[in-house]
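Complex shown without one protein chain; remaining protein chains in place.
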Amino acid sequence: MLILTWTIQLLAIPVLSPLFTGVIRKMKARMQNRQGASIFQPYKDLRKLFNKDEIISQDASWIFRFAPYLIFAVTLLIGAIIPIFSTYVANQYLSNFLVVVYLLALATFFLALSGMDAGSAFGGFGSSREMTIAALAEGGIIFSFLALAPISRSGNLFEIAKTISTLQFMQFMPITLAFAGFMLALLAENGRFPFDNPATHLELTMIHEAMILEYSGKRLALIEWAAANKSLIFMALAVNLFFPWGMASAGDGSVLLALLWFVAKVSVICAGIAFVESTIAKFRYFRLPDLLFTSFILSVITIGLITFF
Amino acid sequence: MHISRKSSSLIYLYVVQSVVITLALLMLTLKNPSWPLILVVLVMFTVKVLVSPSFFFKLIQKHQVRFSLSSYLNTPLTLIGVVILTAITHASFFRPIAGLVSVAKGNTLLLAVAVILISLFLIINRRGALPQMLGILSLENGIVAFAAVAGLEQTPGLQLGIIFDIFVWVVIANVFASMIYKQFGSLDVASMTHLKEE
Amino acid sequence: MILLSLILIPLFSSLASWQVKKDVRFLGWIIVTSSVLELVLATAAIVEVLTKGVYAEGIYFSLDALGALLLMIVAVIGLVAGLYSVGYLQMERAKGILGFRRIRQYFTLLHLFMLAMFFAVITTNPVLTWVAIEATTLSTAFLISFYNKPSAMEAAWKYLMINSIGLLLAFFGTLLILSINSTDSTRFVDWHTLLMNASSINPAIAKIAFIFILIGYGTKMGLAPMHTWLPDAHSKAPVPISSLLSGVLLNVAFLAILRFKLIIDTAIGTQFSSSLLIFFGILSVLIAAFMMLGQKNYKRMLAYSSIEHMGVMALGFGFGGVGIFAALLHMLYHSLAKSVLFLSSGNIFLKYSSTKIANVKGIFSVLPVSGILFLFGFLAATGVPPFGIFITEFYILFAGIASHPIAAVFLLLALALVFVGFFRNVAAMVFGEAPSKIKKGEAGRWSTWLPSILVIILIGIGFYLPHFIRTLIDSAAKSYL
Partner (left out) sequence: MLNFSSQSLFFISLLLFAVGAIGALLLGKNDRKANAWGNMLGCMGSLGGILAAVRVLFWGEKFSVSFDSSFPLIRLSFHLDNLSAFFMLVISLIALLASIYALGYAKHFFGKYNLGTLGFLYNLFIAGMLLVVTAGNAIFFSIVWEIMSLASYFLVVFDRQDKNNVKAGTLYFVMTHIGTAFIILAFLLLYKLTGSLDFSVMKNNLGQTPVIFKNIVFVLALVGFGTKAGIIPLHIWLPSAHPAAPTQVSALMSGVMIKTGIYMMIRIFMDVFPGAPLWWGLVILSIGAVSSLLGVLYALSEHDIKRLLAYHSIENIGIILLGLGSAMVFLSLDMQALAVLGLAAALFHTLNHAVFKSLLFMGAGSVIAKTHTRNIEEYGGLIHLMPQTAFFFLIGSMAISALPPFNGFFSEWLIFQALFSGINSAGLLASWVFILSAGALAFTGGLAAACFVKAFGTTFLARPRSEEAKQAKEVDLSLRIGMGTLAGLTLVLGVLAGPICKVLVRVAGSLGNLQNAQAAANFGIFSSHLKNNFAALSMPGILFFLLLALAVTFVLVYGTTRKQKVKIGRVWDCGTDLSPRMEITATGFSRAIITIFGGILQPTKQTAVEYRDADMRYFKKTNVVSLKTKDVYGSYLYGPGQKLVERFSRYTKKIQSGNINAYILYIFMTLIALIIFLVI
């Protein structure tokens, strides 16, 4: 049973992530009165890309070739150390929230480097924007976790999930603030509205796409997949840390139920994202810092509320 | 000395001052006469009354500085300054000095101190090189007078040494004065302000 | 006969120099031999002092530890300055600035100057000390006006007038002190007897007397605000003379003050004299510090640094305790450092023929050795380790924080300020591009090895203080504790 749950834990993120990307796209399409592609389209895209030849810039160095593997590997690792459907597969030595944050930073670091490596103008400003936003988002992420940590007297994500699920309503209220902050960071980190437009290649607006412009074939596939993983990771954290209800606390049948819960909760988040993306416009680049600082401040306020009341 | 504007009269006043002091010394020595002391007095007389004035007169003739230059304060202010200084010496500050000798001599002693301060004031107040030199000499006179009155004069040898110093000083000062005249075309020392911080 | 011959040698050599007929080398030989002899004799005398404690010759000459220290400084710096003068004047003669007769006059007066200083140190009688110090004024007046330029005349005149006045005041103070044994005025008095019956003096008179003495000799020593003559004289005199003035003469004046301080202290306690010394010390240090900031003429800058160091020594004695030891040691270090600075600045002056800091650039590229020497001299003078002045200043602060904390803080502030002002100018001088017209290369070996030896000595006694110096200073300081 344990082996089973572990395999699920390890595979959940990479397996499910394209699905939720598709789900979001579908929902957006529907909200915009379009038919939209099937929710399994991302899988097809990945397969297509893996089967294509690829072209690599003559100016690019080994970093350009190596980065996609590392980025994907990092998302795999993170996927293994965060709570997805259960609170008992805790591995206490890695699932510390700082580890997650800094592993993500590692991925971003190499993504930005590979963006600069090819030496095209787009890659450069893409990395610049990406690093700017990542740097500013980091405070928000760490602090939204930090808002939860004191409650559960632990920085271990599984512990957090465990304790939050047992909270009373009144204790729970301040956490919603932190959740808002975390959502802002989520949108920023995954290149979603109002920070970035994942569906465009218009140089004025694109951030993530600009960096990976030079990629093709399997490396592009890896990066796209890693991006999908990342967004699912964030959504998983969002649902499992802030609303950790219905998670399996023992390795029995409840696991399946928990998985369903997980899918359901993430779909809600997806709906939210889709709603945001089809209702508001992308912000001007220099207004984004305000949002990011807002997310930081929200979390700080939460901490204040929790520590002093 | 403060008031007189005429160089020669300045010198004459100095001579008079010196004469008075040497006479005073002579009196003291004649109380218990001893040749070395008398010799000292004679030397002093020659230096102060005969030699140095003659130097100064030569200086005057050589450079036709018959009238020494103006002072900073005008005459009445100068006089007031003198009065104040005398007052200070007779005020409580220098009382203890008067205690050195009998009450009778006390005032003369303080007078000597006053002379010292007044000649300092003279040096500060006058712009000419000549008055300054004379001021220093009269300052020295004042000290000698003080020593005489307070009965602090030294052994003849020492006194000779001191007088010799004064003599050399007079010589050097005169040489300098004439050099300065050569260089600056006047004896107005207050115009020598090239060496300063800018 | 050692001390007596210390008087006679310079006297004769001065006369001899006066008789020399148009052979500069001969003058050179005289100064070399005489100053070497003087150094030897001084060493002998110091050895005597180390063995006996006090070494007296008749009633007229005697030498105690303090005097021995001064004697050492006078002899050493005198030797160095003498040797340097030979080469320096040769250069100036070669440049056609000087004729033979001027050089002869220079050496004659130099001998007299040395004579006066030796006399001031070893005589036993206050009045004779006064006579001797007055004599230094007279003998140096012409040395300061040596170049006969208007500015030199001005400097010399100010020097003469201000110092004469100061010394006359000091004389007055001396007389007041002598009133101690007014009973038999004609007997020959010496420091020792004065000290013996110091207690008999009327305190009020003692105070007045000390004020006069401090102001009088303080003028000669260059304590602010009586220092005004000093920058002019130092900047206009020939370099060796400047080094003698600030390296030795100021200390001799200080010696006179110290002798009287001892008497006054035994009469009325240290409180009074200490507070006066602290007052003048702080004033000198602060004024010097602010004057050195943005100073435009490097010889004037060195002069102000002398004022600052005199202030530091005064403070050392004012603070008492270990400060006294430090002040005496400081005197030694300062004399050496200052002559290093002046001699190397002499080389700089010979090369650049300007004392304006603005005209002196890139010494390192033009005069590599002199540049380094100048830099070392600066480090030594501002008390940067491994040079000893750091230690002495630390001691003085150390004594100050115990007795007068506020004064100590002011001192520290002033020292930092001095460093800043001094350092900016030095950096501006030694680095940078040298003016194109100046050709590289030292003036000659003599111009560098003399200060080099001094620097080596400085570093040496900065690391290890020889035992005999320690004992000298200890026994000199003991009498003030």
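The letters A, B and C name the chains in turn, as written, and every chain counts its residues from 1.
Here is the rule we go by: contacts are C-beta pairs under 8 Å (C-beta built on N, C-alpha and C of every residue); 3 or more make two chains touch, one makes a residue touch a chain.
Quantities reported herein were computed from a predicted structural model and do not represent experimental measurements.
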Chain not shown, its touching partners among those shown: A, B, C
Contact partner of the left-out chain, one of A:Ile55, A:Leu202, A:Leu260 or A:Ile280: A:Ile55
Chain not shown: contacting residue from C:Gly53, C:Gly99, C:Gly269 or C:Gly294: C:Gly294
Of B:Ile123, B:Ile166 or B:Leu187, the one touching the omitted chain in the full complex: B:Ile123
Option touching the unshown chain, where C:Arg104, C:Lys158, C:Lys338 or C:Lys351 are the choices: C:Lys158
Contact set of chain A toward the excluded chain (per top definition): 50-59, 61-63, 69-70, 72-74, 76-77, 80, 92-94, 96, 98-99, 102-103, 105-106, 108-109, 112-113, 116-121, 123-125, 127-129, 131-132, 134-139, 142-143, 146, 149-150, 153-156, 159, 213-214, 217-218, 222, 285-286, 289, 296, 300, 303-304, 307-308
On chain C, residues whose C-beta touches the chain left out of the figure: 157-158, 161-162, 165-166, 169, 207-208, 211-212, 215, 219, 225-226, 228-229, 231, 276, 287, 290-291, 293-294, 322, 325, 364, 379, 384-386, 390-391, 394-395, 397-398, 401-402, 405, 408-409, 412-413, 415-417, 419-421, 423-424, 427, 431-432, 464-467, 470
Residues belonging to chain B that touch the chain removed from view: 72, 88, 92-94, 120-121, 123-127, 132, 189-190, 192-198
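Methods note: only the chains that are shown with their structure count from here on.
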Between chain C and chain B, distance of the C-alpha-averaged centres to the nearest whole Å: 30
Whole-Å gap between the CA centroids of chain A and chain B: 100
Between chain A and chain C, centroid-to-centroid distance (C-alpha), Å: 79
Junction residues of chain C - those touching two or more other chains: none
Chain C - residues contacting chain B, complex: 125, 127-128, 131, 134-135, 138, 141-142, 145, 148, 150-151, 153-158, 160-161, 164-165, 168, 171-172, 175-176, 178-179, 182, 185-188, 202, 204-205, 208, 231-232, 235-236, 291, 295-296, 300
In the complex with chain C, residue positions of chain B that touch it: 94-97, 99-100, 116, 120, 123, 129, 132, 136, 139-140, 143, 146-147, 150-155, 158, 161-162, 165, 168-169, 172-173, 176, 179-180, 183-184, 189, 192, 194-195, 197-198
